[in-house]
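Structure in structure tokens, see below.
A protein chain is absent from this complex, but the other protein chains hold their places.
Chain IDs A, B and C follow the sequence of writing; residue 1 opens each chain.
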Amino acid sequence: MAEYRVGVLGATGAVGQKFIHLLRNHPWFKVTALGASERSAGKTYRDAANWVESSEMPSDIADMVVTTCEPGKMDVDFVFSGMDAAIAGDIEMAFAKAGIPVITNARVYRQHENVPLMVPEVNPDHAELIHSQDFDPNGKGFIVTNPNCVCIPLTTALKPIYDAFGVEKIILTSMQAVSGAGYPGVPSLDILCNIVPYIGGEEEKIALEPLKLLGTLENGKVKFADLPIHATATRVPVINGHLLSVTASLKKKPASIDEVIDVVKNWKSPIDDLNLPSAPKPPVRLYEDPRFPQPRHQSEYENGMQVGMGRLRMANVMDISFNALGHNTVRGAAGCSILNAEYLHAKGYFK
Amino acid sequence: MAEYRVGVLGATGAVGQKFIHLLRNHPWFKVTALGASERSAGKTYRDAANWVESSEMPSDIADMVVTTCEPGKMDVDFVFSGMDAAIAGDIEMAFAKAGIPVITNARVYRQHENVPLMVPEVNPDHAELIHSQDFDPNGKGFIVTNPNCVCIPLTTALKPIYDAFGVEKIILTSMQAVSGAGYPGVPSLDILCNIVPYIGGEEEKIALEPLKLLGTLENGKVKFADLPIHATATRVPVINGHLLSVTASLKKKPASIDEVIDVVKNWKSPIDDLNLPSAPKPPVRLYEDPRFPQPRHQSEYENGMQVGMGRLRMANVMDISFNALGHNTVRGAAGCSILNAEYLHAKGYFK
Amino acid sequence: MAEYRVGVLGATGAVGQKFIHLLRNHPWFKVTALGASERSAGKTYRDAANWVESSEMPSDIADMVVTTCEPGKMDVDFVFSGMDAAIAGDIEMAFAKAGIPVITNARVYRQHENVPLMVPEVNPDHAELIHSQDFDPNGKGFIVTNPNCVCIPLTTALKPIYDAFGVEKIILTSMQAVSGAGYPGVPSLDILCNIVPYIGGEEEKIALEPLKLLGTLENGKVKFADLPIHATATRVPVINGHLLSVTASLKKKPASIDEVIDVVKNWKSPIDDLNLPSAPKPPVRLYEDPRFPQPRHQSEYENGMQVGMGRLRMANVMDISFNALGHNTVRGAAGCSILNAEYLHAKGYFK
Partner (left out) sequence: MAEYRVGVLGATGAVGQKFIHLLRNHPWFKVTALGASERSAGKTYRDAANWVESSEMPSDIADMVVTTCEPGKMDVDFVFSGMDAAIAGDIEMAFAKAGIPVITNARVYRQHENVPLMVPEVNPDHAELIHSQDFDPNGKGFIVTNPNCVCIPLTTALKPIYDAFGVEKIILTSMQAVSGAGYPGVPSLDILCNIVPYIGGEEEKIALEPLKLLGTLENGKVKFADLPIHATATRVPVINGHLLSVTASLKKKPASIDEVIDVVKNWKSPIDDLNLPSAPKPPVRLYEDPRFPQPRHQSEYENGMQVGMGRLRMANVMDISFNALGHNTVRGAAGCSILNAEYLHAKGYFK
């Protein structure tokens, strides 16, 4: 039984399509409004969207008429936003001010001091920042963001270790799938049988967002973690799934890798008991076979929501090393937004 | 004018084919004998080899009759070896004992204390180890090895920095092309649109071989460098070209990255003045555009012999970070053996 | 409620794994026995199989102990066979003789005059051939085969047109996915950014099997269709989904392409009313957008069981032309076997 009528902002884009795909059978959230640009408004979704998902476009959505992204045009309980950062700022704020909560994958408000940058398994308590938002005088509208597609698997895989040992610093190389660049995104001539060793703006986000995610709430503000991260972000000819090669220095030194493995395997995520519909079980899966996890296979596990972790081992430089894998458009984008919304519902943030 | 008659051991394999391809117009070395397994012996090369090079099989080679890998069967001045490590040991030693120098890409003798593990731009002085070899009572035969396909671009790119600043430790993630696994090698079902995050045995070589390469000759022995290296080796859907993401701590701290850039740009390799036919100019090329070097393009520069270096920058963890790229079957294998042989000729090691 | 205990012959191979994957939640068929080679027998399936499916290995299957492929070792109602043709013949016959029906994807008995070569949507009546089999004196065991992975989408897409207009001759070029070659199958060095324009043995099957499939039952024998087919089979860097470019001459000439489109769109397959669990709806889906169907997307529709058809148009040479697409390891292999078994159950062939 759908309890919420939800809108999707940026519904025709790649992230918007992923929201529609993931919500097609959702037990609580029913897509009832689709927002896009002037160019698409007035058309059916079938005609407006260049559908790039491998699944079929849901037939009920196909027949819906797209509107512009205006609060007055969308009669919904809250919205998911998959808009480009270039235009998301004003529109998302307009919805929040109009009393419509915005659960967004766009990066505009990620560093706003009153806005949670949130992954439910990592820092669900940051949801409390919502109380400090005064965007909507009636107290109903608010904005919640999720981080960049690399930061989500990174912080999720890191969280049990961070809590148990403390992490001093990190060196990371990412191998990122082309779907992370949207559509049309990366030209095939650039990436077929090739690697592009640079993704503009990515490394800055990887160095910054985990500090807020792993930060602590103090007096209604996030105190950022003190955690230098050096990242090298590369683009590889993979469709879905960002793979990270991570090396870390720990504050408390483990006696052996088994101690770290135990911590990861026995970790209980802070939302475990909520049994949220999109929550993967377990949120992080540790592989012992060094050949796994692989983007094309394991990023699809648990409907694309599970973070894979592999090759966890001691390192002769710094302390430990591991790989982390997350489906970049599900776990690392729209799926995380949906899990955020599920958490917010469970905790009563939607009024 | 070809001065040397050379044999290729393992001539029908992938590395052997690369030797034949690279030597097809060599000014000093002429392939006059082809050694392979019993199964191939007696056949023409055309019939014996499943040619996987993109260039055509040279017609003079195609008509040559393959022999077994025995010194008595191959009337040559020296041999290149592209044999599998599993069988290379005895055969290579037999040639050396018979007075036929062996310039090999196989790994068997890389850690032998009397055998040079050599990249001409990095440690040409190690050739002197040859004098300590007593394999051949007549003093003509000897063995010279080159390192693993990752260690060659790594040490070549690192050498100017190593000499100018000293390197304390290294963290590295490699993205390695499928040609590095030979033929048939990596199954397409494993690697199409995928990454395999592990290559058996590779990380151990990456941690060890640079220590000998960057070591110093003391009393006729190599004193290994003190340089902890932590490596994560992955396989990516690229045909040729291993890309390395490297972060390093330096002994002497540069004031800014410009100081490091100057060192790399102004580096004069120890073999610069020899003008060897296969020596790339410059041996390391530094790219300022962060999108380069890329495996599919820049690994082909200077006939596949030039090491590409990019994204040289300060790092907030450790000191500096950069990418290095080398064509794994040319610069990282057969091409390095050929350059070794050219150096040995120039220095009078062939008698 | 599972009504049948089924065994999988060749359970550790690529086709066997697909059977296990597709049957994991089957309403009628429960896998209770796994047969493989001597080498695997005695091990748990987890240890015996190199799992190459993207989904997880079902946990109940993982703990099962593999046996050799002998009727006495497998206590089942019938078996699916995914064995290599090289060994399938004797083993499949042993099962049939022992009274255990064999539903096989192997090619050994496809042309046996008493064995149905069957696609349920195309020639379900051929199941009657079972009555002519005397392999099992007790009349319980029998063998049913499905055709090659190209012939299934070809004949399924063709069937409505064949019935309405008659088909005189066909020219076809196939672009076949690497999963069709099994594991390890096609070396990545052969197929990355490349096409191999030949698949040994494939074109002969494409020219022959449709003649039996489209043949008519006369006096308990199949009278083969008179339909010359000229095929060019190529291998392309696609993971799943064989795409066929087909041109055909028709006996009865359509006035326009709309007449053909109507026939395809309004086609009612002979098993439509049976509502078999694995039957796609519709069995053939016709795309109007010329960019579809595409292997990576539309071959996954309807759980990989639906045949896609596109670009249906008049041709200035011969009469009409179209593309057909089928998921080669689901619709074109294990999935077709399962649908065959469902049909045989529905029609009472299992005793």
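By definition in this document, a contact is a pair of C-beta atoms (placed from the backbone, for glycine too) under 8 Å apart; a residue touches a chain by one contact, two chains touch by 3 or more.
Keep in mind that this is a model prediction, so the values were computed, not measured.
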Selected from C:Ser40, C:Ser321 or C:Ser337 as touching the chain missing from the view: C:Ser321
Identified contact with the non-displayed chain, of C:His131, C:His230, C:Lys281 or C:Lys351: C:His230
Contact residue for the chain not shown (choose from C:Arg311, C:His327 or C:His345): C:Arg311
Residue of A:Ser188, A:Asn275 or A:Asn316 in touch with the missing chain, whole complex considered: A:Ser188
Where the unshown chain meets subunit B, residue by residue: 53-56, 192-193, 239, 296-297, 300-301
Those residues of subunit A which, in the complete complex, touch the missing chain: 52, 178-179, 183-193, 237, 239
For subunit C, the residues touching the chain missing from this view: 169-171, 173, 175, 192-198, 207, 228-230, 232, 234, 236-239, 243, 245, 247, 290-297, 310-311, 315-318, 321, 323
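Simple rule for what comes next: only the chains that are shown with their structure count from here on.
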Inter-centroid spacing, subunit C versus subunit A (mean Cα positions, whole Å): 40
Where subunit C touches two or more other chains, by residue: 192-193, 239
